[in-house]
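I am attaching a structure below and will ask some questions about it afterwards.
Missing here: one protein chain of the complex. Every other protein chain is in place.
Here is subunit A:
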Amino acid sequence: MSSISEFLQQTVNGLVMGSSYVLTAFGLTMILGMLDMINFAHGELLMMGAFVAVSLVIGLNLPYLVVIPIAIVIVSILGVIMERLAFRPLENSDRVNLLVSSLGVSILLQNGVQLIWGPDPRNLPSPFANTQFTFAGAVLSGHRLFVVVVSLVLIGILYYVIQRTKLGIAMRSCAFDMETAKLMGIKARTIIVMTFAIGSGLGAAAGILLAPIFSVYPTMGVAATVKAFVVVLLGGIGNVTGAIAGGFTLGLVETYAAGYWSSEYKDVVAFLIMILVLLFKPEGLFGKNVQEKV
């Protein structure tokens, strides 16, 4: 393996991780932008997506490709229920109450899943696991390629929805200024519910796509929440373009750090970048909204 193909392989590794970070971060950044709340239970939606998919594939013997949309819909509904039970009753209270409430939901989901499925890690079989593509010395398994393709498609659809459709414009107006948006006749309640449904569904998609590469277990969402949070801060709160750039940046930086320096300091590098961004460009690499809102 030459150093050029090693570099190419590391870049591919970074882009695959990056695409999953983008998917995970989308839901978090949308909710953070709209409600000014950090949803600590976001990683648990990813975990729920993986567990629902495992149950459907192994329990009901459904094909993986059929399971993906079903599990996304189930977790979207769960996201809406979560909003209704844990966040809406607190909508007029201090933001810190929402944060604590989301922490509670996170612990509840982890323990609930452990109670139902048990603590053991498990696998989710993928039909693409045994195919491989080689390109200039870099190897990519069929499933990892599938992750990238589906992620890019979902990212594309979401980007179009946010930038071009009426729903997207309403979402952006609510995120910019909820009160004014209401005065303009936007049904803010519906928009919040839609945001939760879409955000949860995307989180679930990340979980279902990554489950065949990684094992599925009840506490797998914790690290995902933290990584998504770093991506959101890198890209700018509530900024979808920023989340895309932030996700790929984080994936590549982490992979290069681990591959060319030391894997021990992989997470340190990610957090160092986050701190630098917070110090010198607190609105994020691509963010403008926060300052304008303040």
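Basically, a contact is a pair of C-beta atoms (placed from the backbone, for glycine too) under 8 Å apart; a residue touches a chain by one contact, two chains touch by 3 or more; residues count from 1.
By our rule, contacts and distances are computed from a predicted model.
> Which of "Aspartate carbamoyltransferase", "Cytochrome bo(3) ubiquinol oxidase subunit 3", "ABC transporter substrate-binding protein" or "CRISPR-associated exonuclease Cas4" is the UniProt protein name of the chain not shown?
Missing chain, per its UniProt entry: "ABC transporter substrate-binding protein".
> For the full complex, which residue in A:39, A:55, A:141 or A:225 touches the chain that was left out?
Here the residue in touch with the unshown chain is A:141.
> Can you work out which residue in A:63, A:119 or A:282 touches the chain that's missing from view?
Considering all chains, including the one not shown, the answer is A:119.
> In the complete assembly, which of A:217, A:248 or A:286 touches the absent chain?
Checking the options A:217, A:248 or A:286, the one contacting the hidden chain is A:217.
> List every residue of subunit A that touches the chain not included in the displayed model.
Touch with the absent chain occurs at residues 1, 3, 6, 9-10, 13-14, 16-17, 81, 84-85, 104, 107-108, 111-112, 114-115, 118-123, 125, 129, 132, 139, 141, 144, 210, 213-215, 217, 219-220, 222-223, 254-260, 262-264, 266-267.
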